[in-house]
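Every protein chain but one is kept in place in this view of the complex.
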Amino acid sequence: MIAFWVLAPVMVVAAVAMVMARKAVHCALLLAVIMISLAVLYAVQNAPFLFAVQIIVYTGAVLMLFLFVLMLVGVDSSDSLVETLRGQRVAAVVLGLLFGLLVVVALSQATLGTVVGLSAASEQADGNVKGIAALLFSTYVFAFEVTSALLITAALGAMVLAHRERLTPKPTQREMVAQRMRDYATSGVHPGALPNPGSFARHNSVDTPALLPDGTPSELSISRVMRARGTVRDVSRDRLTERGIETETRQIEEGER
Amino acid sequence: MTAHTSTLASRLAAEAFNKPDIDYGKLSPLLIVFGVALVGVLVEAFAPRDRRYVIQTAVSIVGLAAALAAVVVVGLNVQSNHGGASLGSVEAMGAIAVDGPSLFIWGTVLIFSLMSVLLFAERQLEGGITAFAGQAAALPGTEAEREASSRGIEHTEVFPLMLFAIGGMMLFASANDLLTMFVALEVLSLPLYLLCGLARRRRLISQEAALKYFLLGAFSSAFFLYGIALVYGYAGSFRLGDIDTAVSSTVGGNGLLLAGMALMAVGLLFKVSAAPFHAWTPDVYQGAPTAVTAFMAACTKVAAFGALLRVFYVALGGVRWDWQPMMWVIAALTMAIGSIVAITQTDIKRMLAYSSVAHAGFLITGFVGAQQGIEVAGQQISSLQAVMFYLVAYGFTTIGAFAVVTVVRDAGGETTHLSRWAGLGKEAPVVAGVFAFFLLAFAGIPLTSGFTGKWAVFTSAWAGGAWPLVVVAVLMSVVAAFFYVRVIVVMFFSDPVGDGPTVAVPSILTTITITVGAAMTLLLGVVPQPVFDLARAAGEFIR
Partner (left out) sequence: MSATPFLILSALLFGVGAVGVLVRRNAIVVFMCVELMLNAANLAFVTFSRQHGNFDGQIAAFFVMVVAAAEVVVGLAIIMTIFRTRRSASVDDASLLKY
């Protein structure tokens, strides 16, 4: 009783906050609050088995899967709250309120009668878990077996949509070495490692090309992406002499770049 | 000592657990389908890649044929109850009703599935490869995707997924308690969500269709579930028979029951794509691979109507006066939206989707009449039988029509824009003629199955007192006929734009599907009596 009146406001507030929260991660955490509170409400209502399953399956597995996907998608992908269809949000809220009103009226009108309670049923079945088991493996055994089809479908679906099969065998290290040597022989590509950015240059950030012994920058030391974007730092000797080393140093200290 | 006695007591209680009594013979069609799906998964795991396609196709076809044979065997040995009012029995501890309508729907779903499997297995149209994505995990337009496609990789997982969906559909239509029905709803939906996203061409649209179908499907099944919860709160049981008892033992509607009924209707009407819950239909039908669309359009509709009728006739028959007005409105709205919005469509698949919405409206018209078998005099047919006949007629036509869509192609794959179909009649008179025939059947022109189907549902609705609805339905049939005829005119009387469409020569698989579809459409229009007799023999739902 106390549990209900303590948890019910928390759950409703969490649910409303979940609908309004901007960040998906906040939504997931608020949903966790609701789910754990629900587990307590199950325990209060003579459902100890469901209390455990709710924590283990719902909060532990389902919600963690949500969080996992959110992390993959990017935690900072916040939802835009701009309305794309005008009036849609108001309409949705009005519909929701109407629906809530309808169900509340239906529930209060309904003559539910006295609560039978589960103590008799538990007594007869020798406990909640055994009672559920007896029902699950007799009356609902077919539905229970059919859920296996559901789980297999889920596994198969995840495999189909997410697993990319390797179509070519992965080259071994020996094959890679042989390939490099072959490239060197045919087209003269240097077989060794590429120069690191910043080698022999003035600093070692990734956008600073390595300087070759003659002082010219080596294009190879910079990532292809940065070259394409044109964000490579210009370190040619001409520029250094033109602007003076001091200016460059001061710029770096002031953090201009 | 006390501890000892208590363990003894618990052991005795454990022994008192009544072992479930399941007649595997009567459930064999279901068990075969699920078993074959599992075999398919094992094939996927252990068979070498280049043999999988052949093995999967063979396993699926043989399995579905075996299940169909099992349906026939079960149907021949079915027992009759209450002096022939209904056939069959409730099996699997009361979870599944193996009665006449169940068997009829099982047979129908299996026949349509066999036709769909042939479309799934079609390889000639894409140049020796199925119409499903080579590597669904490879991003569209990337090197990996091109490599998978140039190596001729294909996802043969679609066959077991489809079999799971078929098993779910069969269970959905025959579930005798709401809990089993909910599980079956999910078993049939999840594979369909996945299949929608696996097109080889236009993958973005296909993935988008999967996302939309999934989100809206999950939303509607949540409504269905809450409805079940309220009905359970009212009746204290999930059994349809117990709910019926509870309904008839109390006088007047109860808030819980009415709210629960409305919410369950939302979930079921979503699956049959009735307005205002039809919004997903055009998007998903257009985006999904056409073979999947054909499968969904025919089989899902059959199964969902089976479940809808079972819930509303068996469990909620006692409060018919409460749900009939709601269904009147929905039937009229569905027919109107389906027929009128279809006129503006420029995409063939989208147009067929709206036509499917309109047909859902005609089917609900038949269902609203709610003529029970007992009230029917002489040679008349009951609403259930009329709806079952209509489903058979509609299914053959719709699979045939979508199969024709798969063969009309250009360089980018299937060409579904209406303007590209101009002049098809000159290019390929046979294909255009067959498609025109299917459209005429959709419109309900005499000598096609569409006419006999419409006649059946309209007469049963009229006899049930729903004559204003029948008037609306006839009007809407006329509106619908307009856009079907428009397509025929475009195909035969306008000149092709640019290169014009080409009709690829399909392999024997698609040819069989189109031929069977067309033949049955004609046959059911000319000699519908055998199927009517079969529907009548199926009798009413068991209670």
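Labels A and B are assigned to the chains in the order they are written; within every chain, residues are numbered from 1.
Methods note: contacts are C-beta pairs under 8 Å (C-beta built on N, C-alpha and C of every residue); 3 or more make two chains touch, one makes a residue touch a chain.
Remember, predicted model here, so these are calculated numbers, not experimental data.
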- Check: shown chains touched by the absent chain are A, B
- Note on the structure: Which of B:I22, B:L38, B:A229 or B:A537 touches the missing chain? It is B:A229
- May I ask which residue of B:L190, B:A432 or B:V516 touches the chain that does not appear here? B:L190
- Where the unshown chain meets chain B, residue by residue: 136-137, 139-140, 179, 182-183, 186, 190, 193-194, 197, 203-205, 207-212, 214-215, 218-219, 222-223, 225-226, 228-230, 232-233, 236-238, 282-283, 286-287, 344
- Can you list where chain A touches the absent chain? 1, 4, 8, 11-12, 15-16, 18-19, 24, 27-28, 31, 34-35, 38, 41-42, 45-47, 49-50, 53-54, 57-58, 61-62, 65-66, 69-70, 72-73, 77, 79-81, 84, 88-89, 92-93, 95-97, 99-100, 103-104, 107-108, 112-113, 115-118, 120-121, 125, 128, 131-132, 135-136, 139-140, 143-144, 147, 150-151, 153-155, 157-158, 161-162
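In this text, only the chains that are shown with their structure count from here on.
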- Task: Spell out the part of chain A that touches chain B in their complex, as residue ranges.
- Result: 102-103, 105-112, 125-126, 130, 134, 137-143, 146-147, 149-150, 152-154, 156-157, 159-165, 167
- chain B residues touching chain A - in the complex, by the definition given at the top: 9-10, 13-14, 17-20, 22, 27, 34, 37-38, 41, 44, 92-96, 135-138, 144, 147-148, 151, 153, 155, 157, 160-161, 164, 167-168, 171, 179-180, 183-184, 186-187, 190-191, 193-194, 197-198, 230, 233-234, 254-256, 258-259
